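Showing just some of the chains, left in place.
A, B and C are the chain letters, set down in written order, and residue numbers restart from 1 in every chain.
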Amino acid sequence: MIARAVLVPIVARALAEDLEGGDLTTEATVDPSAEATAQAVARGEIVVCGGEVFKAVFAEIDPTLEVATYTADGAVAQSGDVLWTVRGSARSILMGERTALNFVQRLSGTATLARKYVNSVPADSTTRITDTRKTTPGLRVLERYAVRTGGAHNHRDTLGSAILIKDNHIIAAGGITRAIERAKTRGPHTSKIEVEVESMSELEEALAAGADIVMLDNFSPSNVDAAVALAKGRALVEVSGRITLERIAVLARAGVDVVSVGALTHSAPAADIGLDIRTAEIGP
Amino acid sequence: MIARAVLVPIVARALAEDLEGGDLTTEATVDPSAEATAQAVARGEIVVCGGEVFKAVFAEIDPTLEVATYTADGAVAQSGDVLWTVRGSARSILMGERTALNFVQRLSGTATLARKYVNSVPADSTTRITDTRKTTPGLRVLERYAVRTGGAHNHRDTLGSAILIKDNHIIAAGGITRAIERAKTRGPHTSKIEVEVESMSELEEALAAGADIVMLDNFSPSNVDAAVALAKGRALVEVSGRITLERIAVLARAGVDVVSVGALTHSAPAADIGLDIRTAEIGP
Amino acid sequence: MIARAVLVPIVARALAEDLEGGDLTTEATVDPSAEATAQAVARGEIVVCGGEVFKAVFAEIDPTLEVATYTADGAVAQSGDVLWTVRGSARSILMGERTALNFVQRLSGTATLARKYVNSVPADSTTRITDTRKTTPGLRVLERYAVRTGGAHNHRDTLGSAILIKDNHIIAAGGITRAIERAKTRGPHTSKIEVEVESMSELEEALAAGADIVMLDNFSPSNVDAAVALAKGRALVEVSGRITLERIAVLARAGVDVVSVGALTHSAPAADIGLDIRTAEIGP
C-alpha cells in the first residue's frame, strides 16, 4: 500500500499536466449526463501492476466514479484479461483514460521486466535481483513498488538510506580502508556498508576493512568466481553494470548474492494495456 | 528554452526524492572543502539532449557549481565525447550525479530514438514523425522537448490544446458527422479537427463532414494507399498504432502526412551517458 | 466538469490565503456545536457560474457540510433567486462565506458579461465571441469555463496550444511569408496558423502564404469589410482590440468570423451574489 499522502500528489501532477485546460473534444462531443463503463484489458502477457494508481487517477478527476479490480497486482495476465473496470460519467472516464494508461503501462512494464529477470534465476539459487537508483525522476516510489510487484527486490531507496562507497568516495577519502573507517565512524549504525571494487586487490582491502557488501565492477567471469570464493562468509557479493537476462543464470550459479539491474527502471518498455470504453448515445 | 518556472519544480522534485535525507556516503567520506571536476561523457552514439536540465540539477543542489556545455542539444555524440562539465564542491557534484544522469539519459534516449524514426523517412518525403500523449507522468514538457531535439514533431500537448475525436466520442455524439459538427460549433477556432477512423466508409464520412485531419486506425497497407488517395487535398492523413521503424519508409512513400509514435516517449531505452568525476584527496 | 486535481488546488490556495490563521471572530462568538443553513442568492440579474467551485470551497473547509444546487451554471437568475445552499456547522459556513463568494461573484460576473456580448450578435449571424489570454493569473481554467458558461467561446488556452503569429514574430522571422512557412514546418499539425495583420497588403501576404486565420489589428470599418471580402473562403477572419458591445453587431454583419474580447476576463465587474445565513443561538 502506498500512503495516500504520497500517491495523490504524483497522480494530481500528471492530471494537471494533461487536463489543466480541460478536454476540448470530450466537452464538445459528449453530453454531461452520458454514462459509460470501461475495462482496462491486457493486450499481451504481462505482470499486472498499478491498481491503486488506476483508482487514484479516476478519483482525482471525479470521486463519483466507481473502480473495481479484476486482476491483482503481481498476477500474470494474458491478452484479453480484464484488469480493472471503471464506471460512471462518460466525460470523466474519457478525461482520465490516457493518464491512467500512462501510469499502468509503465508500472506493468517494469513489473513484467522484473519478473523476467527473477525467472532467469535458477530455482535452487538464492541470488536476488534488485533495482538501482536509476529511476524515472518523480516516480521512484511507484517504480520501486513495480519492481517488488515483479518479484525482484529494491536496492537502497535514497542517498540517505544506506552507504555505498564508490570510486570517487574512495579517492576523496584517500583509499578504501579509510573510506570504510569513516563510513563506520560517521554513518548510521542501521546501514550496512557497501563498497564498489574494481580488482581483486581492492576486494581484499574492502573485506579486510570490514565491508558488509562488495559490489564487483566489471569483473570477468573467472574473477567473479574468485571474488565469490574470497568473499563468501565475510560479505555479500553484488554484481552490477551491463547486466543482461542471459548473464543472470551464470551469475547465480557463481554464487553471487545480488544482481542489480538499472534497466528494470530506466529502460523497461511499456506494457500493452488498453481501455475499452462503452458509452451510450444520449437522446435524439 | 524551457521557462525556469516550469523546469525548476521538476528538477527540485527529483532531487528531493533522492536527497531529502542527505547523502550518507558522501558526508561520511568526502571532506566539505574537497573540490572536483566532472565530465558527462557519451558511452555510445547518441543524440544529445538535456543540457539545461543538467545545469538546473546542479544549480538546485549548490548554486556555486559551474556547468559548461561542450555538445549542444540535438548534436550527435560519439562514444567518448564530452557533453557537459561541472566543477566545484566534490560533495555537491557527488550528490547530484545520479539525478542529473537519470534526466539526461532518459531525454537523450528519447531524442536518439526520435532521430532514428526521422532518419527512416526517405529524403524526398515530407512525412513527419510525431510523439503522442503517451508520455511519462510528470515529464511531458521535457519529453516533448526531447522529441523535437531528435528532429521529430510534437502532436497536441494536452486535452485542452486541440480536438481529436476518437471512437468513444463518435459513439457518444451519435456518429462521425454529428461529432464533427459539435466540435466545429463548440471547439476553439484555433484547433484543427482530427478524427480517428476505422474504415474507408468512416473516412469518407469524416472527410465529407469537414475533418481537417484523419487518423487511420489499423488500416491495411492497401487501405492506407486508398485512404491517402481519397483524402489528399482534403485533409491531412495521420497513421498511428503499432508503428515500427521498418514501416516508416512504406508509410512515407504512401504519402501519409503524419506518423505518430507512442514508443518515442513510452519505451525509449535510456541513452548511455556516464559522469567521470575527478576528486582530489584532501590533506594528510 | 473541472477535474478535481485541477480545481482543488485553486480552492485550497484561496482558503489558505484567508484562513491560515483561523477565524478569530467566529471562534470567539459561535459555539462549535451551532448549526446553520445558508443560501447564496442573486442580488440582480446575472448569468450563474461556479456551482462546482462553491461546493469545493466548503468541502475543503469541512467535508461534512452539505451543498445543494438550485440554479444550474449558465442559467439566468433574477434578483432573489436562490443559487446554492449549504448546511451544517455554523462555524464552517461562516469561515467559507467570503472565499466562496469571491469565486462565484467573479465567475458569474465573467459569464454575465460574456452573455451580453453573445446576445449582441445578431440572431442570423455565426460570428463567435471569444476570450483571450488576458485572464487573471492563477484562474485561467475557471475564467475560461465562465466564458463558455456565458455562451462565448475560448481562444487558444496557452502558448503551447496553438500558433498565433504577431508583429514581433514577423519581424524576427523576416516577414510574414517566412514566419508562416516556419510555423507550418515546425509547429504541430494539429494547430491552425493564425497571423495578426495591420494592413491590407499584410493581409494579402498572409493569405497567400496559407494562414488559416487572420487577425485584423486596428482596421477601419471599411477596411474590415474589404478584408472580409478578400479573406472569405480562404481563412477565418478575427477582429481583436478595443472591442465594445456596440461594435459587435457591426462586426457580425460585416461577416467577421471571430471577435476576441479581452475585457471578458480582465475587466468584468463582479456579479452581486450574497450569502444569507441563518444561525440559531445555542443554549442559555
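In this section, a residue touches a chain if its C-beta (ideal position, glycine included) is under 8 Å from a C-beta of that chain, and two chains touch if they have at least 3 such contacts.
Values in this document were obtained by computation on a predicted structure and should not be read as measured data.
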| item | value |
| --- | --- |
| Total copies in the full complex, given that 3 are placed here | 6 |
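As a convention for this text, only the chains that are shown with their structure count from here on.
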| item | value |
| --- | --- |
| Most central chain, judged by mean C-alpha position against the global CA mean | B |
| Geometric centre distance via CA averages, chain C-chain B, whole Å | 32 |
| Cα-centroid distance, chain A relative to chain C, in whole angstrom | 42 |
| Chain A and chain B: spacing of chain centres that average the CA atoms, whole Å | 21 |
| Residues of chain C touching at least two other chains | 157-158, 161 |
| Chain C to chain A touching residues, read off their complex | 1-6, 9, 141, 144-145, 157-158, 161 |
| Contact footprint of chain C on chain A as seen in their complex | 11-12, 15-16, 19-22, 32, 59-63, 89, 91-92, 95 |
| Touching residues (chain side chain C, partner chain B) in the complex | 128, 130, 153-158, 160-162, 164, 186, 188-192, 194, 213, 236, 238, 257-258 |
